Structures are given as structure tokens and as C-alpha cells.
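One protein chain is absent from this view; the other protein chains keep their places.
Moving on, here comes subunit A:
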Amino acid sequence: MSRPEVRIKDLHKSFGDNHVLRGIDLEIAQGEVVCVIGPSGSGKSTLLRCVNLLEEPGAGKVFVGGCEVTDPDVDIDAVRRRIGMVFQQFNLFPHLSVTGNLTLPQRRVLRRGKAESARIAAEHLARVGLSEKADAFPAALSGGQQQRVAIARALAMGPEVMLFDEPTSALDPELVGEVLAVMRMLADEGMTMMVVTHEMTFAREVADRVVFMDGGVIVEEGRPEQVVTAPRHERTRHFLSRLLDPAMAEVEPERPQGAGGDGPSPKRPPDPGLPDR
């Protein structure tokens, strides 16, 4: 492994009484693709959002590219320029055209000129295969196209790391492929990526490492073929079996209060056809 691009040390985070992250240690090397999987409520999205400080951790440290993100005196806007983020709900700016979505951040944040930002925007739109939609508005695009624009918007800022927060969970099933293809291309180009996902095929084929989280801790991590195909922990096995074959899940009888802290009710993986708007 070369020097770590992302380093997370003993990270804790609570929402009120809800202790979401209970001491996370994780390093991501330059050019590495790490997929974070786990049941909903396991803290994986919160962990991702702590990396660019969209969530303020309660304790612990996060370094990105050697710079401490959690330092109270850090210029967080400067750090965030180096971290691209892609959201489940795309979050394109609806009042701007596709090109506007790509150029406005470059111009306002990086102070690039009009011509330069337009050129870079066109370059990245071409990379995600959406050059012909340059003048369209987000509302006119399919979910898959919106997500590809969102990826292009993040890439246009020239990030060192890309964070993906369930990028395909809000998509209709037939649109998932086009987004994963763009992500695979990025991985092949050597982008450092941290991906929270339920796409096991993507994790198995693209990730260098898979991290399984449950109950706010990392339960196990390793090569994807090892974690996904031959998990060592019972919790991982249980999660994967439900994810790969949701129809096989059984109604678990309710247990009396206080028994088994980590026994979540049987939850289906998020239905990809159901954007929670």
C-alpha cells in the first residue's frame, strides 16, 4: 500500500442517545476502491459523511491527503474541494442547466475563468457520456443521467478522493448499470474511492477491499472475494444472505426487551425503485 489518502482514527459519532459510530479505524490507500456495506442504521453513511465533515464527529480524527479534516482550525471549504461527493438523491441544482451545474462550482469555488470552466465541464460531460444533455435542466433527465451529471460535477473540481453515498439506491433498476459503469471507469483510472453501496456485484468486481459495518463498528474487512463470498462472521453471513435473496427472509419472532443488543428486525435492502422523496 502506498501512503494512505484517507485515514480515520477511532471515530465516534452520536445523534442524541443514538451512538451511531463506536470507534472506527480505517485507512484507504491512494487509488484504492473501498466499498462499505452493512444493514441500514449500521452507520456506514454517517461514516462517509464524516470524511468531508458533513457530519461533525463526536470524537476521533479524520485525515484526507495528510490534512486533518477534524482540526477545528482547518479551512474546511479548502479540504472539501479535494473530496468529491455523490449523493443518493443526486442533489443537482435544479435552477441551473447541466453545464451550469458543472461550471458554477468551478467558477465560484476554484475561481476558474468562464472559458476554462466550460471546457472542463464539456470534458467531464463527455466522460460520463452526456455531452448531448449539456443544455438540459436536471428535471428533464432520468435518474441515471442525473447521477452521472452529479459525478461529472464532482469530477470537474479535480478531487483526490470520491465519496459515494448509495449512488444507485434511488434509481430504477434498469438505470443502475449506467451509473456503475461510470464508477467502474473511475476505479480503472485509479481514483481513490469510498463507496457505500448495496450493489454486491459492483463490490465484488470493482472494490479492492470490502468493509462490513454493523452496529457502528467494522465487523470485518478484506478482499471482496473473501468478505462477500466467504464471510468469517455470522453477522456478515446473515446480512449477505438477506441481501442476495431478500425473498428468503423470515419474520423473526419478537424477542423480549434487552435480549441481544444487535438483533435488528429483518429489514429488506432499500428497494432501488423507491426514491424516498
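Here is the rule we go by: a contact is a pair of C-beta atoms (placed from the backbone, for glycine too) under 8 Å apart; a residue touches a chain by one contact, two chains touch by 3 or more; residues count from 1.
One rule holds for everything that comes next: contacts and distances are computed from a predicted model.
A single chain of the complex does not appear, and UniProt lists its protein name as "ABC transporter permease", one of "ABC transporter permease", "PQQ-dependent dehydrogenase, methanol/ethanol family", "NADH-quinone oxidoreductase subunit L" or "Urease accessory protein". Checked against the full complex, the one of A:P94, A:P173, A:G190 or A:P246 touching the unshown chain is A:P94. Contact with the chain not shown here comes from a single listed residue; of A:L47, A:M85 or A:M200, that residue is A:M85. Within the whole complex, the absent chain has one touching residue among A:V109, A:A126 or A:A230, and that is A:V109.
If you put the missing chain back, the residues of subunit A touching it would be 52, 54, 77-78, 80-81, 83-85, 87, 89, 91-95, 104-105, 108-110, 139, 150, 153-154, 157.
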